[in-house]
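Written below as structure tokens is the structure these notes are about.
In this view, the complex is presented without one of its protein chains, the others remaining in place.
Showing subunit A:
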Amino acid sequence: MDAMLYALPFLMKGFSITLWVSALVVVFSLAAGLVLGVALVYGPRPLQWIVRLFSDCIRGIPILVLIFVVYYGFPPLGISINSFWAGVVALTLFKAAQVIEYVRGAISSIPRGQMEAGKAIGLTFVQRLQSVIFPQAVRRFLPPWINGVTDAVKGSALISLLGVVDLMQSINEVIGRTYEAMPLYLLGAFIYFAINYSLSLTSRFVERRYAYIRD
């Protein structure tokens, strides 16, 4: 208990880095995933193939390997990147592939007739997406997406291996000084648990909130 209280101030900085990395990853991957997801469903064939290939490849590679690929592999190719941004880029690639699949699933749950009806009353493509497809698809998209944010938070613990002092790494640093491993690991587990469990609860709440709509 004493060890935990002693460690708390040292963990705050790391905690904020973990949140910051997760937030960046969530925002970037949402933007990229939405665009690529729409391209996967409505884009021309070659574009669909490229997005499908991207998504399938990224989802087939372990996150840890993805992180090493970006961190160690980019500099020799002339792209200099520090450990923080290497982590953000790698996790964003990983999350974007997930978001693409959520978007595809959500959009394909909307009957085709909706898109055709929008066309019939003369809406442009963007208008059809904005006022017909997205408002209906969002209830299919939100619960898995919020739940998937936990993957970004959990994945962010891996960037400690690049030396980024996130929550995981600051725990390791305190253990390096105090040699009290178990209390600190449990404290760290509790903090991660608190973040992720509240996200899963939110996801379940949103799902129930939309449960009244029957298809």
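The rule is short, and it goes like this: a contact is a pair of C-beta atoms (placed from the backbone, for glycine too) under 8 Å apart; a residue touches a chain by one contact, two chains touch by 3 or more; residues count from 1.
Methods note: contacts and distances are computed from a predicted model.
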Per UniProt record, name of the chain withheld from view ["Mannosyltransferase", "Sulfur carrier protein ThiS, Opine oxidase subunit C", "NADH-quinone oxidoreductase" or "Amino acid ABC transporter membrane protein 1 (PAAT family)"]: "Amino acid ABC transporter membrane protein 1 (PAAT family)"
Identified contact with the non-displayed chain, of A:Leu19, A:Ile50, A:Ala181 or A:Val206: A:Ala181
Per the touch definition above, residue among A:Val69, A:Leu123 or A:Val206 touching the missing chain: A:Val69
Missing-partner contacts on subunit A, residue numbers: 57, 60-65, 68-69, 72-73, 76-78, 150, 153-158, 160-161, 168, 171-172, 175, 180-182, 185-186, 188-189, 192-193, 196-197, 200
